[in-house]
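Note that this complex is displayed minus one protein chain, with the remaining chains in position.
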Amino acid sequence: MAVTVKYFASLRETLGRNEETIEFEDGMRLSRLWKKANDGEPMPESLMTAVNMEYVKGDVELADGDEVAFFPAVTGG
Amino acid sequence: MAVTVKYFASLRETLGRNEETIEFEDGMRLSRLWKKANDGEPMPESLMTAVNMEYVKGDVELADGDEVAFFPAVTGG
Amino acid sequence: MRIEIRKEVFEPYREVAAYQKILAITGKAGATCVFVGTMRDFNEGSSVRGMTLEHYPGMTEKHLHEIAAQAGERWRVLDCLILHRVGEIRIDDVIVLVAVWSAHRGDAMDACRYIIEDLKSRAPFWKKEQLDDGERWVESNTTGYSEE
Partner (left out) sequence: MRIEIRKEVFEPYREVAAYQKILAITGKAGATCVFVGTMRDFNEGSSVRGMTLEHYPGMTEKHLHEIAAQAGERWRVLDCLILHRVGEIRIDDVIVLVAVWSAHRGDAMDACRYIIEDLKSRAPFWKKEQLDDGERWVESNTTGYSEE
């Protein structure tokens, strides 16, 4: 199984990448995905998270093919 | 002494006049002005009143040369 | 600040764009809130064909200037434009335009709302509607919301 992970704005610049594919076995949750993608670092609490372009709250379980996005506070308008 | 009296909208139509000059001695108040101008009828409570183009509340005293206006609830915009 | 009573039809968005061009607020006005009130073909359950808008020349302009000044005391306002029709109004004619420029959105939106609410409840204008079966003076403005 695999998910696409996207990073935006200052987070994208800090991490130095904007998109990647992460493969995993069953039972992958958001916080573990972050750690797997970021050398075991815990997920910063201030980040906003979306799965399949919908905001999610909490440590939701992911499914094969999901598009996951991590980004800082939004500042549009 | 004299004041100019103006009537607007439905009130103007009901009374059949839009402007008149009322002469008086000293000490004329709004309610007495209305009666003098309207055959002794008491002033309807729902009317809005302005003196010199400023809203007034209560039975204010009038001065020579004042412009007094009586009109129903406003409905602009 | 520009406040005008208009006897002729006007195109509100052209007015806002044209007025903004003469304002020296480039880079300062982060927020503009515009309200446009338009003649509907229905009111209080009746079909309406048109209307006549009467005002109190002199006091109306004076009152609108006072409203605008009050809004400027309560919120940070860079400029404002108020245009209001009088005379014979047809369906879909613009009746009123209120535009407020501020640095920030809250100031612009609150001030615009304040001005239109005061204008509706206090500015000396009166509407007489032409219905299918005659005319009627509008007795009071509505709350501003659809009734379910």
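As written, the chain order gives the labels A, B and C, with residue 1 at the start of each chain.
One rule holds in what follows: a contact is a pair of C-beta atoms (placed from the backbone, for glycine too) under 8 Å apart; a residue touches a chain by one contact, two chains touch by 3 or more.
Everything quoted here is computed from the prediction, not taken from an experiment.
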| item | value |
| --- | --- |
| Left-out chain, listing which of the shown chains it touches | A, C |
| Hidden partner interface residues of subunit C, rising order | 11, 13-14, 16-17, 26-42, 75-76, 91-92, 102-109, 112-113, 116, 120, 142-146 |
| Touching residues on subunit A - with respect to the absent chain | 6, 8-10, 13, 48, 50, 53-55, 69, 71-77 |
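Here is the rule we use: only the chains that are shown with their structure count from here on.
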| item | value |
| --- | --- |
| Whole-Å separation of chain centres (CA-atom averages), subunit A against subunit C | 48 |
| Separation of mean Cα positions, subunit B and subunit A [Å, integer] | 72 |
| For subunit B, residues that touch 2 or more chains besides their own | none |
